[in-house]
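Notes to accompany the following structure.
Up next, chain A:
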Amino acid sequence: MTFDEGQGYVVLATLVLPLAAALILIFTPGSQKMAVRYISAVTGAILAALSIYIFVAYQVDGPEAQMNLNWAWVENVAFLGPGGISLRLAVDGISALMALLTGVVAFAGALASWKIEYRNKDFYILYWILLAGVYGTFFAYDLFFFFFFYELAVMPLYLLIGVWGSTRKEYGAAKLTLMLVGGSVLIWIGIFATFHQAGIGTFDLPSLWAAGQDGTISATAQKVIFPLMVVGCGVLAALWPFHTWSPDGHMSAPTAVSMVHAGVLMKLGAFGIIRLGIQLLPEGAAFWMPALMVLGTIGAVYGATAALTQRDFKLISGYSSVSHMGYVLMGLATMNTIGITGAVLQMFSHGVMTALVFLMIGALYDQAHTRDMKEFGGLGRVMPLWVIFYAIAGLANVGLPGFSGFTAEFHIFVGTFRTYPVFGALAIFAAALAAAYMLRMFATVFFGPLNPHWKDLKDLTPLERLSGAMLIASIVIMGVWWAPFTERVGHTVTLLPGVTG
Partner candidate 1 sequence: MRDYALFIPEYIACGVALLVIALELFAPRLRKDLLAYLTALGAVAWFAAGLAFLDRDPKSYQGLFISDDFTAFFRLLAAGIVFVVALMSAEFLKRQRGVDQGEFYGLLLVAGSAMTIMAGATELLTAYLALEVLSFSLYVLVGILKRDLRSNEASLKYILLGAFSSALFLYGLSLVYGAAGTTSYAGIAEAFAGRDSGLDPAVAVGMMLILAGVGFKVSAAPFHMWAPDAYEGAPLPITAFLSTLSKAAGFALILRLFSTAFVTDAESWRWAFLALAAVTMTVGNLIAIQQKNLKRLVAYSSIGQVGYMLISIAALGYGDAQVGLNATSGLLVHLVGYIVTTLALFSALTAAVSRTGSEEIAGLRGLAETQPFLALVITASLFSFAGLPFFAGFATKLFMLQGATTDETIWIVALAVLNSFISLYYYLMVIRQMYLFDPLGEAVRFRVQPVLWGLAAILLLGILFIGMYPGPAFEFSEQAAKPLFESASAAASARVQAP
Partner candidate 2 sequence: MMLFADPLFGLPSWIDAIIRIVIVVLVMTVFVIYSTYGERKLVARFQQRLGPMRTGPWGLWQGFADAIKLVGKEDIRPKNADRWVFELAPYATFIPVLLTLMVLPFAENWGVRNLALGVFFVFAVLGLNIVGILMAGLGSGNKYALLGAVRAAAQMISYEIPLVVSLLCVVMITGADTGNGVGTLNLNTIAALQEDRPYIVLQPLAFLIFFTAMLSELHRAPFDIPVAESEIVGGYFVEYSGIRWSMFQLTEYASMWGFAVFGSVVFLGGWAWPFGVDSHWALQLATTFTKALAIVVVIIWIRTTVPRLRIDQLMNFSWKVLLELSFLQLIVNGIILYYDWPQELLALTSAVGAGFLIFLIIRHASARSTKGLLGTYRTLGASSS
Partner candidate 3 sequence: MVPLENYLALSAIVFALGVYGVLARRNAVMILMSVELMLNAVNINFVAFAAYLDPGRIVGAIFAVFIITVAAAEVGLALAIVIRLFRNRATANVDEAATMKW
Partner candidate 4 sequence: MSFYDQWSAILIAAIAGFILVFTALIATRILAPFARERAKGISYECGMLPIGRNWAQVHVRYYLIAIVFLLFDVETVFIFPWAITYLSLAEFIFWQMILFIAILSLGLVYAWKRGVLEWK
């Protein structure tokens, strides 16, 4: 076993571990609620450790795809070509960063769900299945498995939100699930079309990428297929105008699901655009990217504007997510190194930041049972730590230097200005709006007179502090010392087809 193969098993472990946890939980008696929690916490910790390991072990001077694993899954299938379908996993710079994000958020989410009493076993089972799907999507180097894990990640959401959610949960869950699956239908059609157009009889992604770049997949076909892929993934990435599930879904979802969903799952969409759009269909990308830029900018401005008018914490965060994902799409649409790097960094940054926000909202909601901003005030006196944590998240959100948001947004703005200066200006306008809605919320909630009704609110529990601290650490590290992040991402981004310096 070479070193590289051994690392392949680490990658595999990130898939197997959550599934194994789910399997163990199935056979755990439902009444043993504490056992369930411990199992989940341990799983989350190991996952986080594995993710950090993958991130650290990624060699910036190494080959494009590292930590390969290639297991034949279906062989001797005539129409699938000689190779059939194989479980091919690998890590590149982008997925290394995404893995790190997933590990951190997953662990934090597992801890944040400690308080769930109602059928927590079932909750955790679905939670871990979801995470297995997320990891799988990030690591899959096979088109079939990419889609397999993508669907796997979307599937448990319905029940997670429908059963454990709040506020119009059925509506939110159904809307979210149907829109996301609708998106994946487009992807599926796109996959069929790609496979058929490539005509090389394999689902192996690198081979297909090569086919996309050397013109085996004709330019016309690419231009037809690209919208399918991008809109399909874009639904999950809250691409305007397919974002409408996002505020409703987030409002209904339980804390941990919001964290994972806004933090990680939405990134799957953007990640899919890189994998299936830019890498697979470069001709299509070149043709359609301006349109994506327009949509991304609309999303960014629209999200920020809408957030400005909301009173519900979760809705604010939901629209702010739309806005931030708009930045990501803008970054991708620039098609230059710095813009795309910024987009990937923004994916990470938004992931940890929004996870932190939802964690804090959950901590408040569990006690207050309301999320109406106007009912609060002066919380700094009763929940100082909560306020600090929330403030850090908010500042990162705004893009204050020293926090991850700055690093990411800076890259994006630079990239955008290089190609589309007008949109760059609009993006900065949106950032200003973000500052407005954040400060408005700070002013209302943190300061001012304390509503006596809330004087008994307790501050963060130790578990919440732990998970919050972890997320803050990620935010700060990236804001301060971004070199490890940028070089890993840049290593891969420079190799993307059609990307200009």
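Methods note: a residue touches a chain if its C-beta (ideal position, glycine included) is under 8 Å from a C-beta of that chain, and two chains touch if they have at least 3 such contacts; residues count from 1.
A quick word on the picks: all candidates are chains of the complex that A comes from, given by their letters.
Model, not experiment: these values are computed from the prediction.
Interface remark: chain A makes contact in this complex with candidate 1 (options 1, 2, 3 or 4, touch as defined above).
Of all the residues in chain A, the ones that touch candidate 1 in their complex are 30, 73-80, 122, 129, 133, 144, 147-149, 151-152, 155, 158-159, 162-163, 169-170, 173-174, 177-178, 181-182, 185, 188-189, 192-193, 195-196.
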